[in-house]
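Note that one protein chain is taken out, while the other chains of the complex remain in position.
Each chain gets a letter, A and B, in the order it is written, and its residues are counted from 1.
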């Protein structure tokens, strides 16, 4: 919307102007396009996988510059499933960055997952869906979807599966990942609390005797609380994060969605 | 004497021969096959300013003034920027007016297409009756359509330079309000405002309707009053606005559109107290 204010007094409008007389031609090179097709809608997303579940979370604020577009614009989408609300879906996609690209990406992946079911008569596996998402993103390598995506679900063994992406489709399966505006705030906190980075067993002695703590899959309640803590912290220090926290918890029972208000300032 | 100023000071055809355009691309009458990239509208020309809309318990109210500006010139003063689509959807346009007119034509042809199979006279057969009862395109459907048009055009680097508010009733006859802009960005909120209204009116509207729950309690009268008050504030402070505006109310009974409203109870009494940028007190 901010681009609507960048208008200036039109110089090539109707009526004659000496400035616009055709005195120079192709020698000056092609005219540059002033239109920039991207914007940043802010917000942050976060995913953590456990032994039997995956949690995806995102704040619900949508911004453009210093304006708040909406206090409830979800960044989490059910992929696959039935009907307009995608009931019975087992895969969740979160996208943060340019919201219009995020929506287009979601619709393409959702269509593709549904086509897979029609053509193969079975639900797509998360790792196949993850690879396909990578291909969709890379397919627009030279005009990318300006989004950071995180895909969550359960793998063939019923373990939590979490895949994170860059805008051009490079991807990786991980235990936890933060993305978006406050990712730099949240990610080191997650390193410490989920992967137990820089933590040593206190009983293991000193100096070279020290033994690093080994990360293990966390219980669901612990992960939910970590997600809440990560977001309440991010809200304090990042203006583009706030209003509400949407969480989707994927277990073998299906997708459970929760909403918690965050500070609206 | 040649009366075309662009020819003044240039070599005369009768003396020097006609201009040798061979080095120009074919699109400009030359012989060169390497053509320049297609160029598109890269800035709006004739523009409309803010559009405001607010949900209430049974419907939506939307307003926009009747001015189309050419830069800072108030060029056209009777341009109606609220376009009713059917009896439960209205689109409000901010931004470029020619792109608005293009979209309006597009919506008209869409409407014709949607209603083409509907019989005009009495429904005689069961088939005809089924068509008469065929569901009307909802505001939500319309928003999805427009959002995809806008996103397609930005992806082609040929944007429709508008900010749209689509409002009305969704397929369950609940109030619906959402926006789409030249980048294809879409979002929805209890109250929405484009352009300058996002800065000036939205804070006032959010005080009336901070969340969805508040809109359920909001009466039509209160909503219309809030919107009219915001139009007044915008006229006081937005230099590209005017005091004649259109307002539409969409609820179960259909669209009630008024296109020549005037701002009422203006008071410029606040003006003589303003010093500096408004917050200065001494």
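The definition used in the following text is that contacts are C-beta pairs under 8 Å (C-beta built on N, C-alpha and C of every residue); 3 or more make two chains touch, one makes a residue touch a chain.
The rule is short, and it goes like this: contacts and distances are computed from a predicted model.
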Name of the absent chain as recorded in UniProt (options "U6 snRNA-associated Sm-like protein LSm3", "TBC1 domain family member 10A", "Ras-related protein Rab-39B" or "Proteasome core particle subunit beta 3"): "Proteasome core particle subunit beta 3"
Left-out chain, listing which of the shown chains it touches: A
Selected from A:73, A:151 or A:182 as touching the chain missing from the view: A:182
Positions on subunit A contacted by the hidden chain, ascending: 182, 184-189, 191-193, 197-199, 229-230, 233-234, 236-237
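Everything that follows uses one rule, which is that only the chains that are shown with their structure count from here on.
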Subunit A-subunit B separation of Cα centroids, rounded to whole Å: 30
Subunit B - residues contacting subunit A, complex: 5-6, 23-25, 28, 32, 36-37, 39-40, 42-45, 47, 70-72, 94-95, 147, 151, 154-155, 157, 159, 161, 163, 179, 181-189, 194-195, 198-199, 202, 211-212
Subunit A residues touching subunit B - in the complex, by the definition given at the top: 1, 3-10, 13, 16, 18, 21-22, 25-26, 30-31, 33-35, 37-39, 41, 62, 64, 67, 69-73, 98-100, 103-104, 143
